[in-house]
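Note that this complex is displayed minus one protein chain, with the remaining chains in position.
Right after this comes subunit A.
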Amino acid sequence: MTGAEHEATANGAAEDAAAADGDAAAAVPKRDLAQLWVCAFLAVLGVLVIVDAARLGGFSASNDPIGPKPVPIILGVLLFAVAAFYAIDALRGGHGEDGGAHAGERFDVRTVALLCAVFVANALLIDWLGWVISGSLLFWGAAIVLGSRRYFLTLAAAVVLGLATFYGFAIGLGLGLPAGVLQGIL
């Protein structure tokens, strides 16, 4: 969870950085310094892993000589090392698999944030309203955020999908989806 928050802030800030040196990027097309946020993320993850490992009791038993501690510590150290090498690579103009194709690209934070909001709304509402209502809202909201303008048609499609999946998977195949407020009606 915490990792994701860091990633989220990393992305948001990465966007700012990319926007800020949009012109600079045109002049020096080889370097994508937003990648340094990835290094920061890896380093923070390393801290989280090591802090947690330090908390673990370092006991060992006859059936487990090393205990649960060494693996996270090794991972933490490797995370720092990779973060450092990644930073060097980024500073020297290194790129990912896409050859840095998305380096100067517009990053639409607003749409991403709205889509996340729709997603979180589903997570908050699913147990109370049930899958049919919250899932329909998820589909409808996501389609609108991603640019659909046929509000009623989309809503109809969403409700049909919600009902179909509930009857097909929850009742038909025994998948654990909540009925929520519609308990007894469906």
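In this section, a residue touches a chain if its C-beta (ideal position, glycine included) is under 8 Å from a C-beta of that chain, and two chains touch if they have at least 3 such contacts; residues count from 1.
Rule of thumb we're sticking to: contacts and distances are computed from a predicted model.
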(request) Among "Oxidase", "Asp23/Gls24 family envelope stress response protein", "Multisubunit sodium/proton antiporter, MrpC subunit" or "Tripartite tricarboxylate transporter permease", find the name that the UniProt record gives to the complex chain excluded from display. (result) "Tripartite tricarboxylate transporter permease"
(request) Against the chain that's been left off, what residues of subunit A make contact? List them. (result) 1-5, 7-8, 10-11, 14, 32, 34-35, 38, 41-42, 45, 48-49, 52-53, 56-57, 59-61, 63-68, 71-72, 75, 78-79, 82-83, 85-86, 89, 94-102, 105-109, 111-112, 114-116, 119-120, 122-124, 126-127, 131, 135, 138-140, 142-148, 154, 157-158, 161, 165, 169, 173-178
